[in-house]
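Here is the structure we will look at.
The other protein chains are all here in position, but one chain of the complex has been omitted.
By written order: A and B. Residues from 1 in each chain.
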Amino acid sequence: MKGYLPVTLAAATCLSMLTALYMVFVYVPTEVDQGIVQRIFYFHLPCAWVTFLAFGMVAIAGGLYLWLGHKIWDDLGYAAAELGMLFCTLVLVTGSIWAKPIWGIWWTWDSRLTTTFILWLIYGGYLLLRSFADDTEEIARFAAVLGIVGVVDVPIIIISVRLWRTIHPAVLLTRQGEHGLEDPRMVATLLVSLGAFTIMFVWLLWVRLATLRLRSRVATLRRDLAVLEAGAHL
Amino acid sequence: MEHLGYLFVAYSSIFVLIGLYVIFIGRRQVRLEREVGRLETALHDVEQAAGVPQPPAEDL
Partner (left out) sequence: MLEGFGAIVRKDLRLEVRSGESTVALVSLSLLILVVMVLAFGPGGARRAEVAAGALWIALIFAGTLGASRALMAERESGCIRGLLLSPVEPATIYAAKLAVALIFMAEAGVAVLVMLVLFFNLEFGGGLLRLIPVFLLGALGLSALCTLLATVSGRVRAGGMLLPVLVVPLFTPALIAGSKASAALLAGQSLGAVATWLKLLCAFDVLFVTAGYLLFEHVILED
């Protein structure tokens, strides 16, 4: 049964993605103000959604690891953090590409992009930690704490950045047009996109988790081998 | 259709980045599976060898 899951998830991902793409490029009408570039939104927002989903998962997995101690929670946290970074990068990249034709500049310090960038830095640090450190229990606990602290910080980052931006409205324009989805076809397309990305996230999570568990298995096997070899020499 | 280029680059970058990540995991997976196989065979060999009676300890 287990062997079928990744294949099912992969198939579901392909299917939902193709549907979403169809809806984005064929079905949904073009937005009046921004033209066809606005269609970036239908994938940009789901990327942000997955980012928050992933980072939330890092914290929850961290909490569960600290509470229950089973390695799988640690692996889940690590996998979720990597995926979160991937999609966070995509939010920044697509956001930047969207900004250029609309406002003429590659980057604007508007509250949403700035918040996303700060998150990117926080979880970048998390991944740096993981890559520099060995796969020990201490590091796993530290990473869990870091993940929880990161998520705890998010609301206050959002508030402070928003306050910061209202005081200096100079360079930027607030992102109107994002939530002005007048046509119900736009809402439908967005929902399908969100669904497709969520399924893709689950699939990628599963796949990444599998490699992390393999890594743990390698470590266990190496340990057993070392013990046996030491015993054989006695 | 203005700004078509931007639209194209945006969507391509999404799929390219995700695709690269999937390739990265795929290669990790293959490498780890190979390692697991190697270790399991090695473990099996050592276990077999341990089953063989040990040579008598040297008299001091």
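The working rule: a contact is a pair of C-beta atoms (placed from the backbone, for glycine too) under 8 Å apart; a residue touches a chain by one contact, two chains touch by 3 or more.
Since the model is a prediction, treat every value here as computed from it, not as a measurement.
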| item | value |
| --- | --- |
| Touch partners, limited to displayed chains, of the chain removed from view | A |
| Sole contact to the chain not displayed, among A:L5, A:V152, A:V187 or A:A232 | A:V152 |
| Which residue of A:I139, A:A188, A:V202 or A:L225 touches the chain not shown here | A:I139 |
| Of A:Y22, A:W106 or A:W164, the residue in touch with the unshown chain | A:W164 |
| Footprint left on subunit A by the chain that the document does not show | 66, 118, 121-122, 124-126, 128-129, 132-133, 138-139, 141-142, 144-146, 148-150, 152-153, 156-157, 159-161, 163-164, 167 |
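Heads up, the rule we're going with is that only the chains that are shown with their structure count from here on.
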| item | value |
| --- | --- |
| Complex contact set, residues of subunit A against subunit B | 35-37, 39-40, 43-44, 47, 86, 89-90, 93-94, 97-98, 100-101, 200, 204, 207-208, 210-211, 214-215, 217-218, 221-222, 224-225, 228-229, 231-232 |
| Subunit A-facing residues of subunit B, complex | 1-4, 6-7, 9-11, 13-14, 17-18, 21-22, 25, 28-29, 32-33, 35-36, 39-40, 42-43, 46-47, 49-50 |
